[in-house]
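Here the complex is missing a single protein chain, while all its other protein chains stay put.
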Amino acid sequence: MISGEEDRMDAAAGTPYMLRVENGPEGSVLELLGHVIGSGKADALILPFRVPSGDSFAWILFSDVSLLKEAVPFPATMPVQGGKALRSLTRKERGNLKVIALMRPCEIRAGIELSKLGQVNTENLILASYDCPGAVKLEDYVSDPASCDSSFSDMRSRGEPSGNVRSTCSTCMDFSMVDADIHFGYFGIEDGRMLVVPGSPAGRALLEDLNLEEEEGLLPQWKAEISRLAEKRAATREETFRETEKRISGFDGMLATFSNCIGCHNCQSACPICYCRLCYFDSEVSGNDPEALMTAAEKRGGISLPPDRIMFHTGRLAHMSLSCVSCGQCSDACPVSIPVADVFSFVAERTQRTFEYKAGKSDGEALPLRRFLKTELDGVHDMVKDAESEAASHE
Amino acid sequence: MNKEFVPRITSFLCKWCSYTGADLAGTSRLQYSTSIIPIQVMCSSRVDPVFLLKAFLSGSDGVLLGGCHPGDCHYETGNYHTRRRFAIVKEVFESLGLESGRLKLSWISASEGPKFARIANEFTEEIKLLGENPARKSIFL
Partner (left out) sequence: MSSISMEKSASMGLKDLLGYLLDSDKVDSVLTMRRIPETGAWDLALISDSGNLGEAEPLAPVMTVNAGKELSSLSLSGKRIAAVLKPCELRALIERVKREQGSLENVLTISHTCSGVFPLEQAADGSMDELLPKYEKVSSMGEIPSSVRDTCKACQHFIPMDSDILLSAAATQRPGEGCVLYLGSEKAEEALKEFKGNRDDRVFDPSSLDRTAAARKKERDRLFTSMENDCSGLDGLLNVFGKCVGCHGCSRVCPICYCALCDFESMNFDYNLPYFEEHLSRKGALRLPADTVMFHLGRLTHMSFSCVGCGMCSDVCPVGIPVAAVFSRTGERTASLFDYVPGRSLKEEIPVMVFKEEEFSDLG
């Protein structure tokens, strides 16, 4: 993963720019975005704003630059996954509205996965990301916004997840440059400056006329810091995944992990990838009709209600783990604090690795289940052959 | 305020009675408020209460719902349902301290051109007193 990031940084579309951040990183980034609107290169922005009660954020699509000063480009928490916001805007036909969205790397990746799923149209959409130290748990943020803002600020200055950060953030290897059109890099760069890295020709075209200084000198120290932080994250990832594996292993493990589940499906609603208007597991074909349930109760001596909650989770894993970006929204949304994201990000790494697929890359690679090779996945093939020959020997 | 406030009043008018009444006001050359933005529906009971909410949240300063007089509905019982639905929306508004005066239900028959003009003008004046709908400027809705 570390080398993947470096490749992306190297493949960035040309020399990065430098942004002087005299009025703080937030102010300078907002100013830059304001210039982009002012120059007519984009029509609107999608940025987080603090909600009226002050204890959360909302995505706002806006073209009125006088609102810029109220935007919060780097919010401490993630109430709505950016991929979801992009979905609501661009799912249907695109027009001429050129929009720039500034979001966390995992939100960008979700947006890219959604575009492969036909739920986001990236035409006329410029995706911008930034170095992310993690996101504070939503529940914690809502109960104490001020102290969470302060601990997040601390996380940003060190580049590291800490405190009441989401557990998936501590294991995230995609916290810096991803396949966005523009990336704001600042880990390891001293105060007063920030890198603005074009990630695509479209990103470069946008930045070209903004009178920013080109600056290659900052690259090595930035890359080195990202590398250093990534190594730490990798160690945490391995350890956490091992713990997760132990915890969910076997039928008993799954039952214990999801024991408190009440079947509210908040995890699914919060997930940017789960876009189905009618989830398969709510539909008539998933066997939750009254007759089937009563029969099951009679056969087994009893059933738990709402029915098929383990089925729902394992089914959701089967359906979407290939596109899971490990953002952690699911855990935050769970009313009984099940570590859904830990389970999903662990399994997602395995399913994605099976197909050598990485969710969230915009390199034109089709979703694994939409393509196949005539010869592949030997392990599965052998299992089938064994089963066939065993069946034949019984005839 | 340098410009005079011209309210926008989204008006759902049933084809058989209130819309025809509005037409009559027009053909009779009666002057009535330009704030009325008419939307014809076949029956006032076609109006899902959610339409009233959507109109209000989209920034309409007033929302008018016009139907036949109870007992005269072209489809016999439609407007009885309309009346109950409107009562609910009004109560929801009042319970939440939202200005229920921005919502109006009015029974206007096909022959009541002057009544339509009067209601239109009176409601417009009421809305002028309430002022611009704060929902117009609200981005967090």
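Note that the chains are named A and B in the order they appear, and that numbering of residues resets to 1 at the start of each chain.
Here is the rule we use: a contact is a pair of C-beta atoms (placed from the backbone, for glycine too) under 8 Å apart; a residue touches a chain by one contact, two chains touch by 3 or more.
Everything numeric here is computed off the predicted structure, so don't read it as measured data.
*Asks:* Where does the absent chain touch, in terms of which shown chains it meets?
*Replies:* A, B
*Asks:* Pick out which of A:294, A:311 or A:369 touches the chain that's been left out of the picture.
*Replies:* The missing chain is touched by A:294.
*Asks:* Of the residues A:29, A:89, A:102 or A:165, I need the one that contacts the missing chain.
*Replies:* A:89
*Asks:* Pick out which of A:224, A:311, A:336 or A:383 touches the chain that's been left out of the picture.
*Replies:* A:336
*Asks:* Take the complete complex as the reference. Which residues in chain A touch the chain that isn't displayed?
*Replies:* On the side of chain A, residues 43-44, 46, 51-53, 55-56, 58-64, 67, 79-80, 84-85, 87-95, 97, 138-139, 142-143, 252, 255-256, 259-260, 262-266, 269-270, 277-278, 282, 290-291, 293-294, 297-298, 300-306, 332-337 touch the unshown chain.
*Asks:* What does the interface between chain B and the hidden chain look like in terms of residue numbers?
*Replies:* 49-50, 53-54, 57, 59, 67, 69-71, 77, 80-81, 83-92, 94-98, 105-107, 134-141
Methods note: only the chains that are shown with their structure count from here on.
*Asks:* Once you find the CA centre of chain A and the CA centre of chain B, what distance in Å lies between them?
*Replies:* Comparing mean C-alpha positions, chain B is 45 Å from chain A.
*Asks:* Within the complex, which stretch of chain A touches chain B?
*Replies:* That would be residues 49, 51-52, 58, 60, 62, 67 of chain A.
*Asks:* Per the contact definition, I'd like the list of chain B residues that touch chain A in the complex.
*Replies:* So the residues of chain B in touch with chain A come to 139-140.
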